[in-house]
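Only a single protein chain was left out; the remaining protein chains are all shown in position.
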Amino acid sequence: MSSRIITWLRAALLACVVGLAGAPAWAAGSAEAAVAATAADGGLIQPGNNAEAFRSARRGEHQSITFAAPADRMLIQSEGQTWRMWRNGPITQWGGWLLAAVFVALVLFRLIRGRIDLEGAPTGRLIERFNRVERTAHWTLAVTFVVLALSGLTLLFGKHVIIPLIGYDAFSWFARLAKNLHNLTGPLFFASTVVFVLMFARDNVWQAIDALWIRKAGGLLTGEHVPSWRFNFGEKTWFWIGVVILGLLVGATGLILDFPGNGQTRQDMQLAHLIHAGGAILFIALSLGHIYIGTVGMEGAMDGMKSGYVDETWAREHHEYWYRQAKDATPARPAAPPRAAASATR
Amino acid sequence: MARMKFLCDAERCIECNGCVTACKNEHEVPWGIQRRRVVTINDGVVGKEKSLSVACMHCTDAPCMAVCPVDVFYRTEDGVVLHDKDACIGCGYCFYACPFGAPQFPQEGAFGQRGKMDKCTFCAGGPEADGSDAELEKYGRNRLAEGKLPLCAEMCSTKALLAGDAQTVSDIFRERVVRRGGAGAEAIGWNTAYGSGEQKREQTRGGDK
Partner (left out) sequence: MNALKWMLPLMAAAALSACSEQPQVVSYEAGHYSGKPDSRPWESAAYGGDKAAWQSDMRARARKQTEIGRMPE
């Protein structure tokens, strides 16, 4: 691995040196070579040198085919190699490291910082944080996301992680399930992302108090509670970078891959796949943080999405401005639904 | 005997597409699948037109094998790249990676429903029992097990397409190149197929400029 990096660096350095010192000479040289190649057609000046013939063959110009095979008019499809190097190289390797690093970071965070508990005692009075429609939108997105993430990771890493564990035949069955789940769930994920973005964009715009959250790094390490409106800057980052940019990008490229035969070429699909896989890895890495803080990382965070109601203490500590506003707008409900009350006081 | 290879002689291929047809017929391939194709370069440009027959080239570092998420590909001891259709999930990654457009899919449906990948097997079948009906149905005929070479090459009318052990194939090609330009045996090819009158003179003129 390190030797390859060194080779790359060396190549980059060489390219810089050649580029700086020999740019004009090189340009003139290549123009000359092109002229020579045209005149000689790869044969007369340098007999037996077929390099230009192969270069032109790989460019795929002036190639045709009589029998219908629209995607394969060309002799050699060089882009496939680029796609392979990216997919098997950085996306698999760096992507794998990134996910592992985020996971380890979360474990360390949990061990050092522990769970983020409520400081005050729960009041038992509940405030509505997410209504039924919002929760449905969130959980549709969440369930499709998890299905897609797990099946996608299976297709990317399964060959190396799962085949040694469960064997070739069982994995093939498993991978077929993963591929079909992935392809069938994908469009639903895209649609629910669009709905979700429209639904939550208004509360995720920049608000002045977010500067305080950035200055104090959310109080994640100090344990200080930073006031915010309905969503703090951490949630907004996840919303805009995660759901909006990566979600829509991964969803749209996924649609290109999921419905072949609608005019997209093989090269379009290769590019779409690289963006899809790379974006998805980043998306999954970010989602680990979101899932952590929403479940085991913070006391009471799950209640808002589970029952729709949060305890007043939780609201005051984590979203103070929103708490004041929401309390004035709708009087707190003393008689809460029993299930919600149980989970809030747990 | 180490390595099976295809070699197509661009000086001889006359784009008759006989290899394509022979392959389709021999292996009873499904409708829409074309394991072999003939690509023409500079079609219609006198003196510069060349055709080549391409199929799976049975690469040593096969890209399909490297990207397959379920590892269905394997290389035989003779260097033939084969695959196990039972385990294929139809993801299409081999189709993205292959430089020669060899992997083919019977469908191109919504939600990525492609069916099982099909490609040239060098007439060596697949993992099913040699010569069995299951093998014929999934992968086509296993000519190698019968002591025969791929049909596309064996029936090539101008002997442009050669197949077999790399050593033998390159020996044949070397003998041919040494004699190229001569008469007699070298007569098969362009001039036999299309005549050598006006066209030949134009070729020479085109080459002189």
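In order of appearance the chains are A and B, and numbering begins at 1 in each one.
As a working rule, contacts are C-beta pairs under 8 Å (C-beta built on N, C-alpha and C of every residue); 3 or more make two chains touch, one makes a residue touch a chain.
Nothing here was measured: the structure is a model prediction, and the numbers come from that model.
Screening B:C16, B:M57, B:A110 or B:I172 for touch with the missing chain picks out B:I172.
Per the touch definition above, the residue from B:I14, B:I41, B:V67 or B:C94 contacting the chain not shown is B:V67. Interface with the hidden chain, as seen from chain A, comprises residues 88-89, 92-93, 96-97, 99-100, 103-104, 107, 110-111, 157, 159-161, 163, 167-169. Across the interface with the omitted chain, chain B contributes residues 1, 61, 65-67, 71-78, 82, 84, 86-87, 124, 126-127, 129-131, 142, 144-149, 153-154, 156, 159, 162-165, 168-169, 172, 175-176, 179, 184-185, 187-188.
The criterion applied here is as follows: only the chains that are shown with their structure count from here on.
Listing the residues of chain A that touch chain B in their complex gives 39, 41, 44, 57, 62-67, 69, 71-78, 80-81, 83-84, 87-88, 155-156, 158-159, 163, 168-169, 171-172, 175-176, 179-180, 183-184, 186-187, 257-261, 266, 269-270, 273. Here chain B touches chain A in the complex through residues 15, 17, 20, 34, 37-43, 45, 48, 52, 54, 63, 66-72, 86-93, 95-101, 108-114, 207, 209, going by the rule given at the top.
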